[in-house]
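Just one protein chain is left out here, and the rest sit where they should.
Showing chain A:
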Amino acid sequence: MFRTPEGKDIFVVDGHTHFWDGSAENQKNIHGKQFIDCFYAYHTGLSPKEQLWEKSKFEKYSADDLYRDLFIDGPDDVAIVQSTYLKDFYKNGFNTIERNAEVAKLYPERFIVNGAFDPRDGEKALEYIHFLKETYDVKGVKMYTAEWNGASKGWKLTDPDAYKCFELCDKLGIRNIHVHKGPTILPLSKDAFDVHDVDHAATDFQGLNWIIEHCGLPRLDDFCWIATQETNVYGGLAVALPFIHSRPRYFGEVIAELLFWLGPEKILFGSDYAIWTPRWLVEKFWAYQIPDDIAAERGVQLTDEIKEKILGLNAARLYDIDIDAKTKALAGSAFSIAAE
């Protein structure tokens, strides 16, 4: 719960968190090392100085760190913990659902564990989706379209194998499809994070919610256009939000575009923990105002009411979280853990 300076309690759902192991012991090859190094560079590049972590802690942090940073020191009420396997880079995977489920078991009220699958696995992917539903009762999945798999260096949401998987998700009630669309990296010729495939998939699967992480940046224009056409496309603020510290005016331009095109109901807060911790992000976000000239040009405002939606109400709707019931269930839980 985030308590505003005026004393109002704001329910916070952190839509994008990780519990990873990027340690040297787990790295399978140079790519594993370069992957976590890249994350660490994001962390050091965009965090306030007083929030910086040691590299070794960043590579592998404990379940206690996770709990404390999100729920005790941090304002999160509920965190959605995403799974990203990267088994070509890490011996035991980067943050597999097994690893996430283990920590979620300790604090079942706090975590929503999302699964992940790779459509290129064909039949095995379909079996795996059944397994995810039966074993973990997942409500959502994280898709990483740039993940390598054997000879393939990426895939598209519109691939026939992917459609088979989404059909099954729809049938099983796995409704929230988080899609990583972020900074340009691999592969060679095709941009694996191009957002146009979202347009088709969202049209063809109206029963699913498509949450585009990082708002498709640096393809904000394409993303906004698509999200305006499709009622079931949402934008996750992970990676965009930390700019609120280093380049606040720039963040104003981004959030103004999102509010103009998507509206306040379709933007979701996410810290991308452990790249960033939620406390400073939420504090700065609550205190933030879009610069006047930008707000006037786009005709939008970031009111307290809108901030409350972005910080928790929107995600609560997607994940069927009953806020009153959840608040009651959580009362006092931080203290019981802190006392351990």
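What we mean here is this: a residue touches a chain if its C-beta (ideal position, glycine included) is under 8 Å from a C-beta of that chain, and two chains touch if they have at least 3 such contacts; residues count from 1.
To be clear about the criterion, contacts and distances are computed from a predicted model.
Asker: I want to check something: the complex is missing a chain, and I'd like its UniProt protein name from "Sugar ABC transporter ATP-binding protein", "Isoquinoline 1-oxidoreductase, beta subunit", "ABC-2 type transport system permease protein" or "FeS_assembly_P domain-containing protein".
Answerer: UniProt lists the chain left out of the view as "FeS_assembly_P domain-containing protein".
Asker: Any idea which of A:P218, A:P248, A:G263 or A:P291 touches the chain not displayed?
Answerer: Among A:P218, A:P248, A:G263 or A:P291, only A:P218 touches the chain that is not shown.
Asker: Of A:Y128, A:Y163 or A:Y288, which one is in contact with the hidden chain?
Answerer: Only one listed residue reaches the unshown chain, and that is A:Y128.
Asker: Which candidate, A:D88, A:D159 or A:E283, sits in contact with the chain we can't see?
Answerer: Going through A:D88, A:D159 or A:E283 one by one, A:D88 is the residue touching the chain not shown.
Asker: Kindly note down the residues of chain A that lie in touch with the hidden chain.
Answerer: These residues touch the chain not displayed: 29-31, 33-35, 37-38, 40-42, 44-46, 85, 87-88, 96, 117-118, 121, 124-125, 127-128, 130-131, 135, 148-151, 153, 183-186, 188-189, 191, 217-221, 224, 240, 243, 246-247, 250, 253-254, 257, 297-298.
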